[in-house]
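Every protein chain of the complex appears in place save one, which is left out.
Letters A, B, C, D and E mark the chains as written, and numbering starts fresh at 1 in each.
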Amino acid sequence: MSKGIVYYEVGEHIEQFLLIKNAAKGIASNGKPFLTLIFQDQSGEIEAKLWDVSDGDEKNFIPETIVKVSGDILNYRGRNQLRIRQIRPASSSDSVKLSDFLETAPLSTEEMMSKITQYIFEMKNPNIQRITRHLLKKHQESFIEYPAATKNHHEFVSGLAFHVVSMLDLAKAIAGLYPSLDTDLLYAGVILHDLGKVIELSGPISTTYTVEGNLLGHITIMVNEIGKAAEELSIMGEEVIILEHLVLSHHGKAEWGSPKPPLIKEAEILHYIDNLDAKMNMLDRALERVKPGEFTERVFALENRSFYKPIFHK
Amino acid sequence: MSKGIVYYEVGEHIEQFLLIKNAAKGIASNGKPFLTLIFQDQSGEIEAKLWDVSDGDEKNFIPETIVKVSGDILNYRGRNQLRIRQIRPASSSDSVKLSDFLETAPLSTEEMMSKITQYIFEMKNPNIQRITRHLLKKHQESFIEYPAATKNHHEFVSGLAFHVVSMLDLAKAIAGLYPSLDTDLLYAGVILHDLGKVIELSGPISTTYTVEGNLLGHITIMVNEIGKAAEELSIMGEEVIILEHLVLSHHGKAEWGSPKPPLIKEAEILHYIDNLDAKMNMLDRALERVKPGEFTERVFALENRSFYKPIFHK
Amino acid sequence: MSKGIVYYEVGEHIEQFLLIKNAAKGIASNGKPFLTLIFQDQSGEIEAKLWDVSDGDEKNFIPETIVKVSGDILNYRGRNQLRIRQIRPASSSDSVKLSDFLETAPLSTEEMMSKITQYIFEMKNPNIQRITRHLLKKHQESFIEYPAATKNHHEFVSGLAFHVVSMLDLAKAIAGLYPSLDTDLLYAGVILHDLGKVIELSGPISTTYTVEGNLLGHITIMVNEIGKAAEELSIMGEEVIILEHLVLSHHGKAEWGSPKPPLIKEAEILHYIDNLDAKMNMLDRALERVKPGEFTERVFALENRSFYKPIFHK
Amino acid sequence: MSKGIVYYEVGEHIEQFLLIKNAAKGIASNGKPFLTLIFQDQSGEIEAKLWDVSDGDEKNFIPETIVKVSGDILNYRGRNQLRIRQIRPASSSDSVKLSDFLETAPLSTEEMMSKITQYIFEMKNPNIQRITRHLLKKHQESFIEYPAATKNHHEFVSGLAFHVVSMLDLAKAIAGLYPSLDTDLLYAGVILHDLGKVIELSGPISTTYTVEGNLLGHITIMVNEIGKAAEELSIMGEEVIILEHLVLSHHGKAEWGSPKPPLIKEAEILHYIDNLDAKMNMLDRALERVKPGEFTERVFALENRSFYKPIFHK
Amino acid sequence: MSKGIVYYEVGEHIEQFLLIKNAAKGIASNGKPFLTLIFQDQSGEIEAKLWDVSDGDEKNFIPETIVKVSGDILNYRGRNQLRIRQIRPASSSDSVKLSDFLETAPLSTEEMMSKITQYIFEMKNPNIQRITRHLLKKHQESFIEYPAATKNHHEFVSGLAFHVVSMLDLAKAIAGLYPSLDTDLLYAGVILHDLGKVIELSGPISTTYTVEGNLLGHITIMVNEIGKAAEELSIMGEEVIILEHLVLSHHGKAEWGSPKPPLIKEAEILHYIDNLDAKMNMLDRALERVKPGEFTERVFALENRSFYKPIFHK
Partner (left out) sequence: MSKGIVYYEVGEHIEQFLLIKNAAKGIASNGKPFLTLIFQDQSGEIEAKLWDVSDGDEKNFIPETIVKVSGDILNYRGRNQLRIRQIRPASSSDSVKLSDFLETAPLSTEEMMSKITQYIFEMKNPNIQRITRHLLKKHQESFIEYPAATKNHHEFVSGLAFHVVSMLDLAKAIAGLYPSLDTDLLYAGVILHDLGKVIELSGPISTTYTVEGNLLGHITIMVNEIGKAAEELSIMGEEVIILEHLVLSHHGKAEWGSPKPPLIKEAEILHYIDNLDAKMNMLDRALERVKPGEFTERVFALENRSFYKPIFHK
């Protein structure tokens, strides 16, 4: 297996299969067209330039195409860039497939569904349990494939489910230390909080926002879904409002998209657990690319901070 | 008919029926209990003190009781206060009734419903028309009685309906000048935008927030209602999302309670019309209590400004 | 008549007269100079590159020159760009003139002046009427030609006058619904509010800020003008201060350039009318360039929002 | 001469003449009226209560009356209060006069005017010199008596002139160290920057805001005055705009009331000098009332900070 | 054992020993002195008024005195207040002691020290371990007694140590789920983060800020202490800077008192753990005083929110 694309250093030569994530045409100063390509493999992505492209090149090298590339890594404005020497589309005889190039969650979908099912099974309040099970089942197919976001954190295939599983484990550990917490609410809140993303986002690859996503957002979408689920299941207790509130408030503040701040203890903790797992994911991804004694690239979603890996961290 | 309570000046004597809006017990420095009463009539309200109260007084003088009061207006910390000399509960022979003391909209409920019905009738898009008509009918009874808010603007009986009627007229006038506006969306947006208040608030008198109001808010409540109405009426076009967006975004900004800002032209204008009518209501009420050449009391919902009435305004 | 420059799509060929709005020289990576030109017609503008320019080219292709251009539309970083194949300055025999390429108000200057004159005629307070008439007359020549701004809204020839006319009609419609409004103040406020721009800005074409505009701004400039007009006309009533306050406060908040917020009812409404008309102008211009089901480009002056045109809007 | 009112400690007895600054009537819990009086002498002020007042008391003890008071200092909610035992209006035989009780600048008005005149004399640019001299002369009578503000800093008789003199000395000292500064602009800016307060404020005693002050503010008022002065003196150079800009921008930021920030070097420095002198005045006044090792009361205009006087400061 | 003072309802009679936390003298409207007393027991505190006090009363009823009180609970402005009927200082024969009235951590100091010692024992990096052990030992006596704050959270005897123990358990649980975390840094960060409070605050009872606390703050104090400890122990690795950074950044943002934001992964997580434990403490304390279906009092340190206890939470 070849080395991940983000681990190459300036000056190294590269020759391997890569997936085109993005392609944009430009016109060089000599008047000839060129392509700016973003290549992707499971380790991450790299920008590349293909000069003097023909009309055929433009048609061949489009997003979601796998190509065989050879070239050199150089530094452009402080970031690595790939200078392409040779490039050709992969053929069927190359026996490479899309999923080889997509980052995916470190757990299998079966493991993740099994863990989540177990958490739902542990719920004691039947209203909460039934609504959660109903909605998960309704959207399960997308849920298990979607990323948790288009960028920033868990932006990979099955990222949403993996984020939920990590949060459930975290919820269990914290509730073990603070027994006043209602685990039914916490688990249901974790499972439902981002489920609206299966309607807000377009799908697991080349993810964009749908019109409904843009105009309503995943929070409002999911609050509506809970309301309809309760009606369909003829559930009418205060649990319905509380579950809606947990989803509604999980971004924590109006400026961050929650029209009501958390007003239930478990809503406040849900917001925390969500944040903590997202931050750990972002920190680990940023830090694994630098060596001890170095600072990471700036991480936009962490207030643009650049983090330091201590020398004594091997 | 006696003079409105807010129009008395310091030093004047008063003797008339008033409604108790609020009553709170305190202990004076001589160790004896007293009551702080808020009296109300259609012109507004005034604070009063009743000293050395008996147990009977405490039971008699409770909110929503009509009383006959005599006393004097004095100034306490820059605001008028009523010093009670005599007070007794109204009896049936006094032939006074609750509605005599409640401020109410200047149009009759029939006139208002007739105007709104006409606006719905003018809608050309059947999906928008059917959803609007369905929801108005479902909540009509409360809609026609509720205030538009617990304070700040249109905080009187039928204030919500009156606010809607004023906004509809404004929408029509503006759309007459900017013909690119879709009046179906504008009218529907105006009628539905605050309709969730009939669930958020407790009722037309002594209005407070319900639990659902506190945890979800009228915006989320109404967006849910639109979703359920569409399901019930089997309507599935983009109109549903657009109507939900109009309600969702009508506060204009995340900090003001709209998780999505207006992203449709008519949503932006709806936000404007709402604001303009609310401001006119607040300005008129503040200015009608001062004379030319004076400044009003500070108006909290208008950034705490104190407005000036020019000398040449009679 | 040829198609407006902003309506071409990528891949289309173009051959027509255009006005050079802006020209900047650069050095290409082969060491040869090139020009980045901004072309303009009444529909809007487009960027273009002219490679390998001679000294003569540099001298010929300067701002406010009309040229005959042929070339192709391509996409560069998500925006249309024109790749020039041939370009030559227009000659007198081409019978094209500057005003063919400048966007201008949809009403003639005569119509606009006639409407404004009528509004002044309707004023009842002689002090307000005389000051307004005096200042309009003093600056009429520039007023009727200037844009309302260098960008964002009404940034076209006679944009200022057109903005004023629209606002006057809006003021009249609103005052019809809220009869407590003083139309003398509203009309005078509308006419004077941005009149200082005739001193703040350099002129109707290639508009920039003057030194006085940079150091004082159109609000302060106009407040001074009102003061001097009153002195010249020997007017001394409170109307002078009120008119100065209307202009001073019309941006609504200190952060937006008004050292005093509106403290008169009509000042608050003036701020609203100004905003509403500017927003309608920006929204219409952004939306007329997209098809139903699409989002507009981000509009900077509307908090960088991207607006959606519903599918059911033809 | 008796001890200043602010230097008494809890438990001390007091018997001396004081000036009534403010009087407000209240009703005690026994139903009897009382007066809350603010007494003032040159050292500062103290609150006092007069219980069981007669109608005569109410008429005698009004603002700007001198009274002979005896009573005791007690502590009420952490602040000193005077409990009145005896009080009577001063008679002509008491030979006390208003100015004995008003705090005033530490320099005589003659000294101050002489210093300012000298600074104007030193100006080299005739346009700047003439405008400054003209405006100072026009408003000299008020200028020499007014406070610099109604509260916060230099809020005493002739406080405005004293603030200007201190700032002129500071300007001279700073310009001595940074010779690139234009002292003409600095001196003129210092003299004119707050001169509009003679129109914004009501007068030297019991100072309030005028209508013009409320609606326009001293900055706009003075910019207008400069414009009119230039017209009257037929001065037309860029100096006029620059002087207007100095006054316009001297609050430093839009949020602080300057629609344009300083865009001239001397405008930036003027803002600094103004701030520095105001802060020194507030700090000295707050610190002279505490002993080494103590914190001052919170100073509102210094971000509500409480300052510490080090133990080694005697 | 008598019922906790915060659990009494309006109208109930009370007769028990209480600790005076605060006493302030006032003058009633009849001219007689009274005392406002704050009583405290382990459940919380209540305000009380003692009317017509003698000089002896003033001397007897001072802070940190235990008294026997009888009286009635009444409601004053929405909060409970105690109306004292009888009050006397406790005598030695009453066999009550100070610690009976002070809220204290739910774990014994021995248990807490033993847990913390165990965590230090588990550290693997000797530099981190030695500095942590040295500083804990140096300040152990105060550390084990101090509250974690003067108000908001863990504001009880040994609150600081209890907060640290809870955070250590939380750190361990989280590190169990995210194995990339360096537990040495997390544990050391937890133990040291607020240790500077033993210098910032005056002591375990009637806690106030010291001069050093006011001028430097516990963060700066502790960073200095780490620097000195390293010098004393002749430790020079990067661990010293990293430990200083953990303490320096643990408030998360400049506005919250950390001049540097967390730039080490463990620093970011430390900030989270600190927040989470503080919030759980505040939420539990607020919610245990209300019944299901009620909202709590507003919690200032939680953005002034009022939290809801669901009906289905017994």
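In the analysis below, contacts are C-beta pairs under 8 Å (C-beta built on N, C-alpha and C of every residue); 3 or more make two chains touch, one makes a residue touch a chain.
Just so we're clear, the structure is a prediction, and the values are computed from it rather than from any experiment.
Every visible chain touched by the undisplayed chain in the complete complex is listed here: A, C, D, E. Among the residues A:F17, A:Y209 or A:F295, only A:F295 touches the chain that is left out of the figure. Checked against the full complex, the one of E:L35, E:I120, E:L248 or E:M280 touching the unshown chain is E:L248.
The missing chain, though absent from the display, is touched by one residue of D:E238, D:E255 or D:E297; that residue is D:E238. Remark: the residues of chain E touching the chain excluded from display are 211-212, 214-217, 219-220, 223-224, 227-228, 231, 238, 241-242, 244-245, 248, 254-260, 263-264. For chain D, the residues touching the absent chain in the complete assembly are 125, 166, 169-170, 173-174, 176-178, 180, 182, 237-239, 242, 261-265, 268-269, 272, 275-276, 279-280, 283-284, 287, 295, 302-303, 305-308, 310-313. Along chain C, the points of touch with the absent chain fall at residues 24-27, 29-31, 33, 211, 214-215.
Just so we're on the same page, only the chains that are shown with their structure count from here on.
Simply put, chain A must spin 180° to overlay its Cα atoms on chain E, rounded in steps of 5. Remark: chain B and chain E have CA centroids separated by 43 Å (rounded to whole angstrom). Chain centres here are Cα averages; for chain C and chain E they lie 60 Å apart. Under the contact definition stated at the top, the residues of chain E that touch 2 or more other chains are 29-30, 295, 308.
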